[in-house]
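First the structure, which I've put down as structure tokens, then a few questions once you've had a look.
All protein chains but one are shown in place.
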Amino acid sequence: MIRINCPFCGPRDQVEFSYGGDGSIVYPPLDADATAWHDAVHQRENIRGLQVETWQHVYGCRQWLKVERSTVDHTIHSVRLAHDGAAMAVEAENGR
Amino acid sequence: MDNFVSALASMALPFKSERLHIREVQCANYLISAWAASLGEVQQQIAVQAGLDQPLAPNMGAGSVLRVEPLKYWWLQAPAPTLEPAAATVLDQSHSKAVVIIEGEASKDLLNRCIPIDLRDSAFNDGALASTVFHHVGVTVWRQADVFWLFMPRTYAQFLTESLLEIAQSL
Amino acid sequence: MTRFNAWNVLKNGLLGQSGWDRQWRDPEPKSAYDVVIVGGGLHGLATAYYLAKYHQVRRIAVVEKGWIGGGNAGRNTTIVRSNYFLPGNREFYEKSLTMWEQLSHELNYNVMFSQRSHVSLFHSPGARDAVARRYNIMRLTGNDDTELWDLETLKRNIPHLNTEDARFPILGAAVQKRAGTARHDAVAWGYARAADALGVDILQNCEVQSIERDENSIQTLTTSRGAITAKKVGFAVAGNTSLLWQQAGLGQLPIESHKLQAFVTEPLKPLIDQVVVYGVGGAHFYISQSDKGGLVYGGDLDWYKSYAQRGNLHIVQDVAECATAIFPCVGRARLLRHWSGIQDMSMDGSPFICKTPLSNLYLNAGWNYGGFKATCASGWYFADLIANDRPDPVIEGHNLQRFETGAVLDERGAGADCKLHG
Partner (left out) sequence: MGVKRLSQGGLVDRSAPLNFTWDGQRLQGLTGDSLASALLANEQWVLGRSFKYHRPRGVMSAGVEESGALLTVGEGDRKDPNVRATTQPLFDGLVASGQNAWPNVRYDVGAINSLFSPFYAAGFYYKTFMGLPPFEWGKGTWLWMQYEKLIRKAAGMGTLSRAPDPDHYDHAHLFCDVLVVGGGVAGLTAATQLAAQGVDVVLCEQDVLLGGDLLNQPNSTVQIEALTAAARDSGVRLMANTTVFGLYDHGVAGALERLPETASPAAHQVRQIFWTIRAQHTVVATGALERSYAFGNNDRPRVLTANAGRAYLNRYALRLGESVVISGNNDGIYGTAFDLAKAGADVALYDVRAKLPGQLVKDAEDAGVRVRSQSAVCNVAGHVARAVEIGTVQGDGFAIERKRACDLVLASGGWSPVIHLLAHRGAKPIWHADLCCFVVESTQEAISVCGSAAAYWQTEDCIRSAEAIVPNVLASLSGESFAGYRVGSGGHEAEMTPLYEAKVCSRKLKAFVDPQHDVSASDVRLAHREGFVSVEHLKRYTTLGMSNDGGKMGNVIGLALMADALGKDIPDVGTTRFRPPYTSVALGALSARSVGKHFRPLRRTALHDWNLRHGATMTEAGLWQRPWYFAREGETITEAYIREATTVRKTVGLCDVTSLGKIAVQGPDAAEFLNRIYINGFAKLAVGKARYGIMLRDDGFVMDDGTTWRLGEEDFFMTTTTAHAAKVMVWLEELLQLRWPELKVHVASVSDQWAGVAVAGPQSRAVLEAVLAEPDVVSDEALPFMGVVETTLKSGVQVRIARISFSGERAFEIYCGSGYAEHMMEGLWAAAEPLDGCLYGLEALGALRIEKGHVTGAELDGRVTLEDAGFAKMASTKKPYVGNVLRQRPAMQREGRPQLVGILPKDRSGKFNAGAILCKPDQISGHGEGWITAVTHSPVMGHWIGLGYITGGAEAWQQKAAVAADPLRLGNVEVEIVSPHMYDPSGEKMRG
């Protein structure tokens, strides 16, 4: 079972999280053209190896996380809060 | 108020065995949500109004205030603290949670049959708090000395408490 | 090739089994083929067989990086059904089911297709009506093999279902009677043997290492067993499609690779006669019993992208809960083994059998959970596409452009989120 080290809650079981998907997707503006939206919504690099992906700690602090994880052996290389404001606030505290 | 009906009204509580004591408690619950930019200020204000020596660290609780999310707190008594409206939103969610207190030497055994949290003293000591999952439902557990508070969503509370009591009988 | 039949089994029983040959050759790769199918799984082998048998293509190779049938062919729960309802999907899977019915005879290989019925439980009037729409479409577009069973009929057919103490009371079931299970390995070997007999070169331990191409077409496949040129190339590599696609310099696809686990218990005397399927309260579960007696079951994906063929513990727990929820008596059956496969999950849950930006490259992918049952039709239509360079009307919708046009084939209505499909 994957264990994710939530920056706010600490290491927790995968069952507390829900998987978002490829975290490298940059969603275009709401009024961007159809191709940009098509690519963002449907096209995937489907990386075999280290990929940035999003998870939500849905049963914990409800924060969306950006997780660097290997899709080959599931090892996790980094985790951070996706929301920069919340991330900076927590990082500042953890450094305190 | 007299008209209040607890979600656990039909449960056989308190539960007492040699190694366990489970009882319901009523408490207010205000959700305080700061903004990233105002977090420091809100942290200070909450500490002051709760009479704490220092601001709460992530996933810790003290007195009657819990730090549940990076920008969010639960304030467990009425009234809610007074905060600058621009600094935080305050939302009454007192009816959202049903709360039981679990104590006794088998508390950890009971909880670890329900929630996947490391409850060893080294990881979860006095004041520690964890939001986690109990049989597909999000719950929050908070340790005060050797007593554990379990906050359950009201609509699931009866179901979860049935499970708790069933397991408690085998411990 | 010694034909497989009772006569020869008897003869060889008396002769100490000495009369059997290799079921398929182990040829050296040739430098050039008319068609190279990349991927020695069920779909690749079936495609090669149909190309050789019905399209008279002579020089065909199937290149497989490991051993044939080693991917999802051997990692599924062996269910064959055609209970789809969207135009295109319905016709495709029905064609497949029809082919399955004759497959053992077609291949002279007993693939043990057992039409034991596929029973989808429902738990609410709303769910019954939703499934009725699908099964009505099946009636109107094909055979009369679908039924709605009420609770009494269900109890009569599956007596030890949990109709007393279930969290979600069972109201009845939608049934496809011609559906069932088959022996997955036999399908791979049967196609391989039959294709081999028609001259197809099955090249095992032959990994495509790079792809040389010009603007419009593939020139050469460099493999671990040497360079191979091909007039036409078909990709049928399931979970590894994106990697091969990128090797061909073609960028991104509407596919993610996820893993799906499968489970089998210790063998037991007959207990469950049908394929029973269950989906309620966020759960998704299917179970049947193999000829050997093991309960074969599975559930949802592990929920995160993965190329690892190993599953995690929470799903083990989750599917066991589902099993005991509907069959409380299986509490004392014991899980013997669990494993996982890599699914090529598409953005709408439906597959691709289509042409590609390259003139001589054809794509067969995006099978989600559904690849096993699709084997026959997948091979059939893919062979037809490769041979005739145009899609049959049945598979016209199974193209890569459908996300641009919005003509998606979303059986579940889950939208563009691969992990929600299957």
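Per-chain numbering from 1; labels A, B and C assigned in written order.
As a convention for this text, contacts are C-beta pairs under 8 Å (C-beta built on N, C-alpha and C of every residue); 3 or more make two chains touch, one makes a residue touch a chain.
Source: prediction; values computed, not measured.
A.B. asks: What are the shown chains that the left-out chain touches?
C.D. replies: A, B, C
A.B. asks: Which of these, C:R81, C:H123 or C:K355, touches the one chain of the complex that we don't see?
C.D. replies: C:H123
A.B. asks: Which parts of chain A face the unshown chain closely enough to count as touching?
C.D. replies: So the residues of chain A touching the missing chain come out as 1-3, 13, 18, 20, 27, 29-34, 37-38, 40-42, 54, 56, 58, 62-64, 73-76, 81-86.
A.B. asks: If you put the missing chain back, which residues of chain C would it touch?
C.D. replies: Residue positions of chain C that touch the missing chain: 4-10, 12-14, 16-17, 20-26, 66-67, 69-70, 74, 85, 87, 90, 101-102, 104-105, 108-110, 112-116, 123-126, 128-133, 135-137, 139-141, 144, 146-148, 159-160, 162, 165-169, 180, 183, 185-186, 189-190, 204, 265-271, 280-283, 289, 291-293, 308, 310, 312-313, 316-317, 320-325, 328-339, 402, 404-408, 410, 412-416.
A.B. asks: List the residues of chain B that touch the chain left out of this view.
C.D. replies: Residue positions of chain B that touch the missing chain: 1, 3-7, 9-10, 31, 33, 35, 71, 89, 91-97, 109, 112-113, 115-120, 122-123, 135-137, 153-156, 158-160, 162-163, 166-167, 169-170.
The rule we apply is simple: only the chains that are shown with their structure count from here on.
A.B. asks: Draw the chains as dots and join the ones that touch; what shape do you get: line, ring, star, complete or other?
C.D. replies: It is a line, because the chains touch in a row without closing up.
A.B. asks: Which chain pair shares more contacting C-beta pairs: A-C, or A-B?
C.D. replies: Output for the comparison: A-C.
A.B. asks: Roughly how far is chain B from chain C, going centre to centre by Cα mean, in whole Å?
C.D. replies: Distance between chain centres: 48 Å.
A.B. asks: For chain A versus chain B, what separation do you get between their C-alpha means, in angstrom?
C.D. replies: Taking the mean C-alpha position of each chain, the two centres sit 27 Å apart.
A.B. asks: What residues in chain B touch two or more of the other chains?
C.D. replies: Residues: none.
A.B. asks: So which stretches of chain A touch two or more other chains?
C.D. replies: 13, 15
A.B. asks: In their complex, what parts of chain A are in touch with chain B?
C.D. replies: That would be residues 8-10, 12-13, 15-16, 58-63, 81, 83-86, 88-90, 93-94 of chain A.
A.B. asks: Where on chain B does chain A make contact in their complex?
C.D. replies: Residues 35-37, 39-40, 57-59, 68-71, 116, 123, 130-133, 138 of chain B touch chain A in their complex.
A.B. asks: Okay, in this complex, where on chain A does chain C touch?
C.D. replies: 1-2, 13-15, 18-19, 21-22, 34-35, 38-39, 41-46, 48, 51, 53, 55, 69, 71-74
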